[in-house]
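Excluded from the complex is one protein chain; the other protein chains are retained at their positions.
Moving on, here comes subunit A:
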Amino acid sequence: MTLKQVVNNVAEMPASKKAVVDIKKLSLTFQTADGPVYALSDVDLTIEEGDFVSFIGPSGCGKTTLLRVIADLEQATGGEISINGVTPHEAREKRAYGYVFQAPALLPWRSIERNVTLPLEIMEISKEERVKRAQEALKLVELNGFEKKFPWQLSGGMQQRASIARALSFDADLLLMDEPFGALDEIVRDHLNEQLLKLWARTNKTVAFVTHSIPEAVYLSSKIVVMSPRPGRIIDVIETDFPKDRTLDIRETPEFLEIAHRVREGLRAGHSNDE
């Protein structure tokens, strides 16, 4: 059933938009002492401009690895991948994306403002411009007023927002997020999800978002990529058509539940393979 759906979805795609990430037959094998580990196998995926793509799957399915390949933090061992038409390495050199990690990864010796200006400093942008952009980025994540604080003086949710502000500060069109809210509680998570959606609606950035929460994936995405482990591969791609200015209320609608159900079915199908 999954193959048919993928075909259907591919057929439904509008062809007009520009592809930001284009992946063909991608595979990645880690050589370990215990023999090769097939982290990714035969992955085909296109992420278009303005998409919000969620990668969902059980741990070990390669969703983080796929994001890291896009970010050029891992190198694929087979297949093709291009970011904005160039290799991931060139894209990284051009600072084509902002990356948000699972943990905030704020540098403890820098104030929140100086953490946010860190990428701008590396890109040798002038001081006034840096401060101005940090102000804007902190405003987007509602952290204005905390510029002079140090990371340990903020709560976990605020730290993660600061790390998002840092990824936004240099205004890359592509935002890669690796389970950014995984360590946060449900309430904070809902709030940050809403903020992230608003941000996406306002800026028209392309977002690739790794999660293992089904409601989070369905609520946020315009496209859900369901993955399964051993070897990591895509088993379903689901397009949603919720409006960009959706609210948390859509989680009660039949459409939402239907998509969530389809994601769950896909995950279950992927799991049954290795039992």
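One rule holds for everything that comes next: a contact is a pair of C-beta atoms (placed from the backbone, for glycine too) under 8 Å apart; a residue touches a chain by one contact, two chains touch by 3 or more; residues count from 1.
Methods note: contacts and distances are computed from a predicted model.
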*Tell me the UniProt name of the left-out chain, picking from "Deoxyribose-phosphate aldolase", "Acetolactate synthase", "Nitrate ABC transporter" or "AzlD domain-containing protein".*
"Nitrate ABC transporter"
*Among A:119, A:180, A:215 or A:270, the residue in touch with the chain that has been omitted*: A:119
*Absent-chain contact - pick from A:71, A:164, A:177 or A:196*: A:71
*For subunit A, which residues reach the chain that was dropped from this view?*
71-73, 92-95, 97-99, 101, 103, 105, 107-109, 118-119, 121-123, 150, 152-153
